[in-house]
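With one protein chain held back, the other chains of the complex are shown just where they sit.
Then we have chain A:
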Amino acid sequence: MAHHDTNLAAQAGDDLLEIAGQKLASRLFIGTAGYPSQGIMADSVRASGAEVVTASIRRVSLQGHGSDTFQKLKGKRFLPNTAGCETARDAIMTAELAREALDTTWIKVEVIGNRETLYPDVVELMEACRHLVDDGFTVLPYCNDDPVICERLADMGCAAVMPMGSLIGSGMGVANPANLELICRRSPVPVIVDAGIGTASDAVIAMELGAAACLINTAVAKADDPVRMAAAMRHAVEAGRLAHLAGRIPRRGRAEPSSPQLGLVGS
């Protein structure tokens, strides 16, 4: 049994996620915002097993700042975002500042079209991504779960696409599984489900549908026990990925006995 388990681990170890030539063993990207404390955030990141953590870029305030969050995340790969930007111009500026602040070309491009729904503004998003790709950034756009938009973004040179499972922070899971499956089946670049994951089963579903990874923040940060939820997400992403690779049985409308039909005891 031990031998068999080792083989399974080795198999999973070979299944690396590759983004812009960077190989990642963990298919869970984790957000760093909204935790009860920085200590719990750091413990949650550790429990999640994630190698990629997101960050935002904000003006420093006059009030001063407390301890530095990022000392606790040394060794992780930062994926800064352009969260809160509403125009391509602001997103580009934020990306340029992020590249300088965190010394990375990776950028999660988020351009919001509506403050209530936080839905992406696809027109501004496309413009920002085109500019940033041309400028040498490794662009990961947060986008609609629209197969055509995802295709356009990939064609443009984005390193991955990050379609929404459902609204940011909503915990509604994968709202349109048929769309997500279609996107995953057709995408030439990794599909990372971003936004909407509420609990472990949502992450499993996203991965079973063919997602290459999940980016999760609120579901972990706002759980009653973030560290435990981070561990649950780690297992969920792994379980969903394995199930996707293993290939599920077809659904059928009638029962199919699993035990042998011959040699039944009795008449």
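Convention: a contact is a pair of C-beta atoms (placed from the backbone, for glycine too) under 8 Å apart; a residue touches a chain by one contact, two chains touch by 3 or more; residues count from 1.
Methods note: contacts and distances are computed from a predicted model.
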item: Chain left out of the displayed complex - its UniProt protein name, from "Thiamine biosynthesis protein ThiS", "Sugar ABC transporter permease", "Thioredoxin" or "Glutamyl-tRNA(Gln) amidotransferase subunit A"; value: "Thiamine biosynthesis protein ThiS"
item: Residue of A:A33, A:M156, A:A175 or A:L242 touching the missing chain in the full complex; value: A:A33
item: Residue touching the undisplayed chain, where the options are A:L16, A:A101, A:A178 or A:L245; value: A:A101
item: Absent-chain interface as seen on chain A, which is shown; value: 31-35, 41, 54-65, 68-71, 78, 80-81, 83, 93, 96-102, 168, 215, 217-218
